[in-house]
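What follows is a single structure, written as structure tokens, with notes after it.
For this depiction, one protein chain was excluded, whereas all remaining protein chains were kept in their positions.
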Amino acid sequence: MAILSRTFDRLTLPGKIVFTVVPLLLVLGAALTAAVVVAGPVVLSFLGDNLPLVRFVVAATIVLLMTIPTAFLIIYMEMKVIALMNLRYGPDRVGPYGSLLSVVHGLKVLAKEDFTPTGVDPIVFTWAPVVVYMASVMTLLVLPFAPGLFGQDLNIGLLYFFAMGGLGVVGLLMAGWSSFNKYSLLGGLRSAAQVVSYEIPLTLSVVGVVLLSGSLSLNQITLDQSGSFLDWYVFRQPLAFVIFFIAATAEANRTPFDLTEADSEIVAGFATEYSGMRFGFFFFAEYVNVFIVAGLTVALFFGGWNAPLAWPAAWAITPHADLAGMGIGLLLALAIIPPAVIVALGMPFYLLNSQVKLWQALIIGFVLFNVVAVGALLGFAFLSFDWVVGLIWFLGKTYLFVFTFVWMRGTLPRVRIDQLMGFAWKWLLPASLLNLFVTALAIVVVESIR
Amino acid sequence: MTSVRHASADDPRVMLEEDIGVFEPIPPYPPRTEREAEFYTLGDGEMFINMGPQHPSTHGVLRVVLKIEGERVVDLDPVLGYLHRGVEKLCENADYHHTIAYTDPLEYISALFNEWAPVMAFEKLMDVEVPRRAEYIRVLSGELNRIASHALFMGWMALDLGGLTPILWSFIERDEIVEMLAALTGQRMLFNYFRIGGVNGDLNHDFMSRLGTWMSKASAQVEANQTLLNENEIFVRRMRGLGVLDRETAFRMCMTGPSVRASGIPLDIRRAHPYSVYPELEFDIPTRQEGDCLARYLLRLDEVKQSLRIIDQCLNEMPDGPIAAKLPRLIRPRPGRAYAAVEGPRGQYATYAISDGTDQPFRMRIHDPSFVHLQAVGLLTPGNLIADTMAIMASLDPIMGGVDK
Amino acid sequence: MALKRVRAPRPATDPADARGSTAIEVAAERDLIVPIVVPNTLWAATDPTAYNGGQPTPDTHLREFGASDAGRHDDARWGALEIIPTKADLVLDLIRANSLWPLLSGLACCAIEMMSTATSKNDMDRWGMFPFRASPRQADVLIVAGTLTTKMAGPLVRLWEQMPEPKWCVAMGDCTCSGGRYKRSYSTIQGIDRVLPVDVYVPGCPPRPEGLIYGMMKLQQLVLERRGHWPERAIGPTVPDGV
Partner (left out) sequence: MDRALKRRLEARFGERLLGPVRQRHDETEIRIAPGDLPEVMRTLHDEPEFGYEALMDLCGVDTGTVMQTVYHLWSATSPDWLRVVADGLSRDEPRVPSVTFLWKGAEWQEREAYDMFGIAFEGNRDLRRIYMPADYTSFPLRKDFYLPDDAARSPGGGVRHMEQSQAPTNAEPDARVRRSRLS
């Protein structure tokens, strides 16, 4: 025992860590295995009994994991697009065309020191970013990405959506109030006032769509717009779309409505006192919100995952590859095809160019083979699973709107707080009421004619 | 940071409290003047908010203590001196040629005018005649510098209103001008170019070629840079009718330059008190009647066009001859006083020099337009919103280097 | 913008620091006036009793600057860095070196060139240095651009303390390196390294944008070599004494 302790004392710090962690892990792993062996069937049967729960948990996890890359992508897009609008290059050093810079920013923010200033309310201060971020993530849960690809098909999806949007504002208000800083306070109050006034036209403008489709479920609304692009609600509800887009911009705190973190007025708004990862949460939540708002616009007015024109049935290719039927042949194919294709792809470089050595040619062939294989797999998926097509259409439309948001940020100056409020109450609200009235009337008329 | 409070009512000393991290904008000493006492007493529902010395839109190290009620500014108290470099004292301890290097960085985005005024004052003290070519070169480079300064002003205007792109576009403009001035003077910003009795160097080929290529597309480019703002509904709605400065107030506030010309006063020293070769050049004094921020903004656009006219005439009528008068290395003007003023991008740059016969100015007073314009913010802002404070401040275009000397 | 984490006053770091220069021992003391009195080595006092024999003058406007122990100790919590094993530091440094967010704070003339460095012609965004953060809480680099006056020293030090670790300081321009053309003035500080720990000096009056970009790339090297934001960094001129 004494020997053990002496040996342990001689270890360096990493050594100590390793020699304490590894045994612990072993013990835990053994216990886990035992638990699975013992209680496995019970758990499995329980999960099998209520699949919706499992589906919900899995979907929530996937969505939560999906937000970070989305934020990175949109941040990079914003940096690059605004740079091009400023006649600059924008990031071009980190990664190909600087595409890794947003990731680097995010990780740096993660590794920064985050401290709680004196005088703040520690609990609220700590939880505000979490509330903001979780609100946006949970909003993402009801967004229909593709047929059958959504977190939950709530029959009150739209209502849930706006409720979660309101929750995010509570987070901003918490941040502004708890920061013990007057700039933050002003920012929080601004965001509260802004969202309180813009929730109303936002919701009212959507009611028209709800009347048309007769459902609050985003999935249902998207399904109702299937067919050609003429069935999209933007053509039946143009005014509603305009109102919704403006109000949604204010909801996402984007220029020209980004009064909550107006750099030139209140230093950084509600995020003035935040540093490190807590600031990172705000940072990401903003861009996730942009994605969400764009996605909602697409789902409500632009047919969601529906293609603009239906794919003609005549051109439909349905590959029928019964891999399981090949039996042992499958193994043989897996063993033979890759080397053969690699050699086949690599040989031309070896034969045609005397500079290239054999191993280099093989490496090139290997890379090419991977490219070809991935392409083939994707094509197969594209043809055989319709959700891939839907996902591609949905993301395409969504990022078009994200680009629109970035474009506005690069171009427009900021409005004043009183202009903001006046616009909401004097123009958007009456217009949305008018739109609602006209829609209801049209529906009644059409029904009566039928 | 340690917070401050005064120990007793009569002791102006600052006591330190190590344990509290609060910073109060209220000064730690009892009020000195009635104005201070009136400002630093809060009504109900009012609070102080401390803008600066480091704030994105205070154009440097200006500190403004705002007394706000919600979003509305009730009153404000600018606190200067964070960039006070003691230029006048340094000038009194340097010889005449050396003072140019001290006055250069006052209004750092229009440095040539900071040199022009003292140089003119010293020439008056010396009774020296400046060669015409030197005068033309001064006018030429000065107008270029004016355009660069106005370009920056427009960018800052948009930046304080939340627009990202215009400032970068105007910096492209400014960089071209500044680079060609660097070809002429050797420095990008603080060109130490004017000399007593002339200029430092003659026009060179690099400068002329850059100038030619720029002049060919200048007016079109100046127009293009404004397309983002002039037609922008948000921008115009925010600027129109904001911070209106009427004629009498402009005179009472001792203001000069574009700020008063936007209020309908055609007071331009180039015409009101002609100097250099401006009497020989033909250009207009654009004025506007509204006197609001938008007028101040648009007026500078017109001034840029006029400056382009002046540059064009200078290039056409540039005479040959020497570029500097013959002067001894160490000049000793005979005792006397001289006052010289030039019309800069923001108004009157003036120098009041007193010579006592030695090689150093006995007293050198530098009058800077930003300094007098900045106190109009306290007059125009109350009653407006916090966002308007930035707009008004930007429209008066103070440069803290000049404000604090 | 006005909050700061509370720090317990701690003694001088080690004698090596105390020997460094006047400013170092000054920062170690609690006396609030002495930091400002920097003996001038070029002239000797004709009268030892002048100005109370060089005793501290009864001014108090720099108390907060004197009271702040800026740069004396890096007692920051390092977030994830404390638990991540050392190998990860290389990756972390690579990340930090490639995303240096400057603080949007310009003091004087050099600020214009600093902005010009970020604008279209010479684009600092290419290295990921563009988003000028308005709040010191989110900034990595403090580019001190312009003359530092005694009145501004306190606020500047407070800004520096509000920035979270790891943080770096770049002295841009002659005025911040040595006092520059205003060295003689009665209200300027002869080089910000008397009040802040400086990592990179960029001389010039003002330096061209290319100069600042070069300095920032030097700062990237410095970050990659893990110098700068470490506990041994302290206030004081980094030139040897007597130079």
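Just so it is clear, A, B and C label the chains in written order, and each chain counts residues from 1 on its own.
One rule holds for everything that comes next: contacts are C-beta pairs under 8 Å (C-beta built on N, C-alpha and C of every residue); 3 or more make two chains touch, one makes a residue touch a chain.
Nothing here was measured: the structure is a model prediction, and the numbers come from that model.
Chemist: The chain left out here touches which displayed chains?
Modeler: For the complete complex, the undisplayed chain touches B, C.
Chemist: Of the residues B:84, B:210 or B:346, I need the one that contacts the missing chain.
Modeler: B:84
Chemist: Given that one chain is not shown, which residue among C:121, C:184 or C:218 touches it?
Modeler: In the complete complex, the chain left out is touched by residue C:184.
Chemist: Which of these, B:159, B:211, B:350 or B:380, touches the one chain of the complex that we don't see?
Modeler: B:350
Chemist: Kindly note down the residues of subunit B that lie in touch with the hidden chain.
Modeler: So the residues of subunit B touching the unseen chain are 12-14, 27, 29, 32-36, 80-81, 84, 86, 88-90, 92-93, 124, 251-256, 267, 272-273, 335-339, 341, 348, 350, 352, 354, 356-357, 362-363, 365, 367, 371-372, 374-376, 379, 404-405.
Chemist: So that we can see where the missing chain sits, which residues of subunit C does it touch?
Modeler: Given the touch definition above, subunit C has residues 36-47, 49-52, 54, 57-62, 150-151, 184-187, 190 touching the missing chain.
To be clear about the criterion, only the chains that are shown with their structure count from here on.
Chemist: Please indicate the chain closest to the centre of the assembly, with centres calculated from CA atoms only.
Modeler: The chain sitting closest to the overall C-alpha centre is C.
Chemist: Can you give the whole-Å distance between the Cα centres of subunit A and subunit B?
Modeler: Each chain's C-alpha centroid was found; their separation is 48 Å.
Chemist: Rounded to a whole Å, what is the gap between the Cα centroids of subunit A and subunit C?
Modeler: Distance between chain centres: 40 Å.
Chemist: If you average the CA atoms of subunit B and of subunit C, how far apart do the two points sit, in angstrom?
Modeler: 29
Chemist: Which positions in subunit B are in touch with at least two other chains?
Modeler: Residues 21-22, 55-56, 168-169, 172 of subunit B each touch two or more of the other chains.
Chemist: So which bits of subunit C are touching at least two other chains?
Modeler: Residue numbers touching two or more other chains: 1-6, 104, 119-120, 134.
Chemist: Can you check the complex and tell me which residues of subunit C touch subunit A?
Modeler: It is residues 1-6, 76-81, 85-86, 92, 95-96, 98-99, 104, 119-120, 123, 125-128, 130-131, 133-135, 137-138, 140, 164-166 of subunit C that touch subunit A.
Chemist: Show which residues of subunit B lie in contact with subunit C when the two form their complex.
Modeler: 1-2, 4, 13-14, 16, 18-19, 21-23, 50, 53-56, 60-61, 81-87, 89-90, 93, 101-102, 105, 108-109, 152, 167-169, 171-172, 174-175, 188-190, 400-401
Chemist: Over in the complex, which subunit A residues touch subunit B? Could you list them?
Modeler: For this pair, the touching residues of subunit A are 82, 85-88, 117-119, 182-183, 186, 190, 255-256, 258, 262-267, 409-419.
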